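What follows is a structure written as structure tokens; I'll ask about it next.
Here the complex is missing one protein chain, while the rest keep their positions.
In order of appearance the chains are A and B, and numbering begins at 1 in each one.
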Amino acid sequence: MKGIVFTEFLDLVEHKFGLEMVDKIIEQSKLDSQGVYTAIGTYEFSEMLQLLQHLSRNTGISIDNLLLVYAEHFFSVLKDSYPDLLNIYTDPIEMIASIENHIHVEVRKIYPDAELPTFEIEERTEQSLIMIYKSSRAMHYFGLGLMNKTFEHFNASASIVLEKIKDDGTEVKFIITKN
Amino acid sequence: MSQNQIDILQRALHREKLARKQAEKILESKSLELFKISEELKDVNNKLTSLLDEKTIQLQGVFENINDAYIVIDIRGNVVKMNDTAVHLFGYNIKEAPINVKSLVYKEDYKYAINSFKKLLSNGSFLNYTARIFTKKKQIKWVHINASVIYNKQKKPIAAQGIIRDITKAKFSANLIEKQKKALEKSNNELQEYAHIVSHDLKSPLRSIDSLVNWIKEDNKEKFDVDTLKNFKLIEATLEKMEQLISDILDYSSIDSTNRTQQIDLQKLVLDLQKTLFIPTNISIKIHNKLPTIKGDKTKFQQLFQNLIVNAIKFNDKEKGFIEIDFLEKQRYYQFSVRDNGIGIDEKYHQSIFKIFHSLDAKKGSSGIGLSIVKKIITLFNGDIWVKSKLGEETTFFFTLKKQ
Partner (left out) sequence: MYKRLNVLLIEDDAIEVMKLNRTISKLQLNHTITEANNGSDALKVLNETEELPDIILLDLNMPKINGIEFLSIIKRSEKLKHIPTVILTTSSHKKDLLECYKIGVSGYVLKPLKYDDYVLKIEKVLAYWSINQLIEF
């Protein structure tokens, strides 16, 4: 997993819960990296999983909700770092529908070894989109957070319903309806 | 600050330090990678540059060494580049004085040249422009030009290049051949006419002699004895033979020109011949395989079969004579045969019989031209003729006509 996901995550934890919480979840986890992360490095996904689990346990907030909040924060990181990527879109549905064919393609140009989820489009209209999320990471709430922020970015809102196809969350149907 | 807080801060600081070092290490290796890539790029670039040089030298070589003249002109027609062949061809050298292609165009071809140049600019190229040019030494030369427009990156035409071949000699030869061909055709036609006139002029006295002989006979009916009458008969027979000879020579000389567009039903042609020819009652004619319909010239085919059939009749000495005509279709040609049970031909004559004036039996009222007419017609249709014979028993003439 790309280092920026860890550094931004720990920054957010420090911002919301203080440096003690950062230190706590690192100390509680068994990390090969010893909690030393740089944005340009690459680290095991299992480390992120441990950090999330310990944060959830310490704060009483579910992992899904943590991911949701983190994703909303991460969207602003993306917006600041890659404004051009967002500027070419005028509509949130259009942008979300092009994750697979455009955004991920661009991501791979910068990070050839990035492991990305897949978003298959099942149905698309002007106002709605149905996609199937597939990833062994089961980080569908991360996706949900990014999508919420996407609508917000375009001054729009949507109701997004998640239906788990697999119980472990590795395959989830996103039903997005623009308000 | 509690000890706990200090510990937390120290650990955080430690992590930050390590993270910085890690980042430095990663960046170090990345920059090394970049350096290597840039070295590789330099190397590739060098290779490309030398390849480009090599190609440029090759092109220069082609430009200098092609046998054809090569020029580049700007869109106003000013020559901006020319190779040695071009200098040699036109007599002008742009290194000495500027030259515009307009001044090279031969006056009568000016319109053609202007139109071609317009076409070049609108279509991007022209092929096979053939016209005359005026060289510096005021010589007229025929040239053949292929040209194309050179565009800049904005796709605007900036120049044109042309390869010019001096075809003066070829043009001259072509003209000469054309002239000679026409002269030959004319002389052939004249010869034809001449042959007809000669044949007429030769036949007229024969007719007159025949008439005069007949009148002498009529006027002196009771006065001549048997021998004299017999001699008169001989005169008449000689006249006939003479006339046949003249007709045959005319036929022979007319074979060269042929019309091959007609579809000729040879079966019908031979059956029709049987109706018009005099066939003695003791001789029967049979066609074994139905003859084909082929492309050719009706008169020629008539002459061909007529000569062979007439010969077969003429040289038949049997009580019951027969003539058998047969046909075989081969892949590339038709093969025909005419067989008879006549006197036969000695093998030593099998070649010479097809030569003109080689009749084997002068008494039979034969001019010796018949088989040479046959041979000439067959040759005209890219065929062949040969003979098989048993002396005193039979003769078969085989001949082929090539399929079109």
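Keep in mind that, in the parts below, a contact is a pair of C-beta atoms (placed from the backbone, for glycine too) under 8 Å apart; a residue touches a chain by one contact, two chains touch by 3 or more.
On a predicted model such as this, the values are computed, not experimentally measured, just so you know.
The hidden chain, counted over the whole complex, makes contact with B.
The chain that is not drawn here is touched, among residues B:K47, B:K169, B:K182 or B:H196, by B:H196. Among B:I66, B:V87 or B:L239, the one in contact with the hidden chain is B:L239.
When the omitted chain is restored, the residue from B:R20, B:K42 or B:R207 that touches it is B:R207. Check B:F172, B:W215 or B:Y349 against the missing chain and you find that the one touching it is B:W215. Summarising the interface, subunit B meets the missing chain with residues 196-197, 199-201, 203-204, 206-208, 210-215, 218, 236, 239-240, 243.
We adopt the following convention: only the chains that are shown with their structure count from here on.
The mean-CA centres of subunit A and subunit B are about 79 angstrom from one another, to the nearest whole unit. Residues 19-20, 22-23, 26-27, 34-41 of subunit A touch subunit B in their complex. The part of subunit B that touches subunit A in the complex is made up of residues 5, 8-9, 11-12, 15, 18-20, 22-23, 26-27, 30.
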